[in-house]
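With one protein chain removed, the remaining protein chains of the complex are shown where they sit.
Each chain carries a letter (A and B) given by its place in the written order, and its residues are counted from 1.
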Amino acid sequence: MTQPVAASVALDGGVLAADDRAHGQEAAFVPSRGFWGHVGHRLVRDPVAMAAGALILAVVVVAILAPWITPMDPYKGSMLRRLKPVGDATYWLGSDELGRDMISRLMLGSRLSLFIGVTPVLIAFVIGSGIGILAGYVGGWTNTVLMRTIDVFFAFPSVLLAIALSGALGAGIFNAIVSLTCVFVPQIARVAESVTTGIRKRDYIDAAKLSGASALTIMRVQVLGNVIGPIFVYATGLISVSMILASGLSFLGLGVRPPEPEWGLMLNTLRTAIYVNPVVAALPGVCIFVVSISFNLFSDGLRSAMEIRQ
Amino acid sequence: MLLYTLKRLLYVTPVAFGVSVVCFLLVHLAPGDPLSAVLPADATQQTIDEMRAAYGFDKPLPVQYLIWLWHVLHGDLGTSIATGRPVAAEVGRAVVNSLILAAVATAIGFTFGTLFGFVAGYHRNSAADRAASALSVFGVSVPHYWLGMVMVIVFSATLGWLPPTGAGPDGSGNWRPDLDHLRYLILPAVTMSVIPTGIIARTVRALVADILSQDFVEALRAKGMDERGVFRHVVRNAAPTALAIMGLQLGYLLGGSILIETVFAWPGTGFLLNAAIFQRDLPLLQGSILVLAMFFVALNLLVDVMQTALDPRIERA
Partner (left out) sequence: MSVIPGTPDPFAEDRGGPAQPLLSVSALYKHFPVRKAGGRKQVVRAVDGVDFEVLKGETLGIVGESGCGKSTTAKLLMGLIARDTGQMLYDGQPVGERSMPWRSYRRQVQMVFQDSYASLNPRMTVEQSIAFGPKVNGVPGRQAVERARALLARVGLEPKRFAGRYPHEISGGQRQRVNIARSLALEPRLVLLDEAVSALDKSVEAQVLNLLLDLKQEFGLTYIFISHDLNVVRFISDRVMVMYLGRVAEIGPSDAVLAAPSHPYTRALLASMPSLDPDNRTQKALLAGDPPNPIDPPPGCRFHPRCALAEPVCSDAEPPLGAVAPLHRVACLARQPGSGHSAAPARALAA
């Protein structure tokens, strides 16, 4: 009855058998690529995501270079040349209610709009991931306390929470960013917690514990690399919401204050002009919309690029 | 079922408590003295102290919280600093207007969302499917306050079909169910419905596609059930989740209505919040947010319990 093992052991003779040999040869032809290598490879083959990414990149470049490339002074108005239409010889995209050049203001406005839209998600990504990974990895009471606290913030619809916080804190860029960060931290933390809880029972985490690594080292080296992808995708999806909310705060007069150009704020000040020059009045919204939808499409592309079965 | 409801209730209680703490602390987040908005600049120290005592701001925070909570539990949300009227009455009137707007928007969103979702789910990868998914991306990406402006530009400023702002012809207060008032409701409600339309369409599409790909549908067809019967099965299986999403969307719209209400000058909670923020009327701000958040918590609870009751697959332990 000992034949099966004994026989195959005798046959083995120390050389690689069929299974290992086959895999070894196949492996020699496929270049080794890490997870992110695969994701990038798939992402560049997604035309929609690439177009959205290119648009975002273009807006970022304009935002960075804005102070040097605006065709006119974005702050200098003229009472005589107010609300020129789109296509005007001097003002290509018209002029606003104070006679300032729209295209210059839109270009410069991209800076603050992007800044107050993206910064809260970035900060919340760091803080929320930290809280969520800690709660998910440690589990037990730490998890219960952290996650129940986070549930409280989920009891507020995010628009309401953002407006309540920045309403209480008062207007200003800093307060707007703080409020939006508070909105996104719980959302990211919840995702991070659930992804981390999903992997904390894996054998490789046990193996890492057995090697004598501290909890912090395991979270940093073993857990982080496996959970950061899904959290990141979720966060990129939030940028779209954040852009809309951030400009919304400025639209209400809670974010950026005049005379700084910001798309939401421009939309607000141009509301009075909708009967005179509706197209110009709607332009800042187009910018918000285009950037927001680009982030959404890019995030969708990233998500499907990351759905790799390994 | 009763046991499940009680369990959910038990779970919601600490959340509601947390919400009340957050709302209470909102006032204390605010920079400066909450009374500075109403006091004249040359007020004497004695006047300031008297006012502080009158509003209870002179006591330690936990005591203030307990007193506040006690009043809230008795339906007293305090007095508006700006108008001097009870907050509860102001919020109550505004909530009715907001609820009408949000409910109509949700109804529109649900109708079109399920319609698009069903078509897309039944004909995956068709042109209709692509249109539906484009619509849902549009719904969540569009700044709705801007969409509201565009609606006003098109239908009021340019075409002159519908009134741009307000809730009724008299320019004031309350919405009433008559034809005149209905015209005022159309633009804000349609604008607001774009978000739930997109989200419901996306969810229903995924649900329908999932149900249709399951084995039991194959089995039903094999047993000779006609397409109408299959459709009925799909509806029955998709309904609980779709209704739950609808309920949650109502909550989100009610809480997130401030931007759209501002665009359309709709006399609801959003409008009230806006006023409270800019007049630094903190009791009013606190009261409105508390009511909206509690409404959202209650709605969540209701949706959860109803979904469990409707869906035979969820265990009611």
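Heads up, the rule we're going with is that a residue touches a chain if its C-beta (ideal position, glycine included) is under 8 Å from a C-beta of that chain, and two chains touch if they have at least 3 such contacts.
Because the structure is predicted, anything quoted here is derived from the model rather than measured.
The shown chains contacted by the absent chain are A, with contact judged over the whole complex.
Residue-wise, the contact with the chain that is not shown comes from A:Lys209, picked out of A:His41, A:Arg148, A:Lys209 or A:Arg257. The hidden chain makes contact, of the residues A:Ser95, A:Asn143, A:Thr181 or A:Gln222, with A:Gln222. Think of the hidden chain as still there; on chain A it touches residues 1-6, 8-9, 11-12, 14, 16-20, 22-24, 27-28, 30, 32-35, 202-204, 206-214, 217, 221-222, 225-226, 310.
Just so we're on the same page, only the chains that are shown with their structure count from here on.
The centroid of the Cα atoms in chain A and the matching centroid in chain B are 25 Å apart. Within the complex formed with chain B, the residues of chain A that make contact are 148-149, 151-153, 155-160, 163-165, 167-170, 240-241, 244, 247-248, 251-254, 264, 267, 271, 274-275, 278, 281-282, 284-286, 288-289, 292-293, 296-297, 300.
Interface residues of chain B facing chain A in the complex, by the touch rule stated above, are 14-16, 18-19, 21-23, 26-27, 29-31, 137-138, 140-147, 149-150, 152-153, 157-158, 251-252, 254-256, 258-259, 262-263, 273-274, 276-278, 282, 285, 289, 292-293, 296-297, 300.
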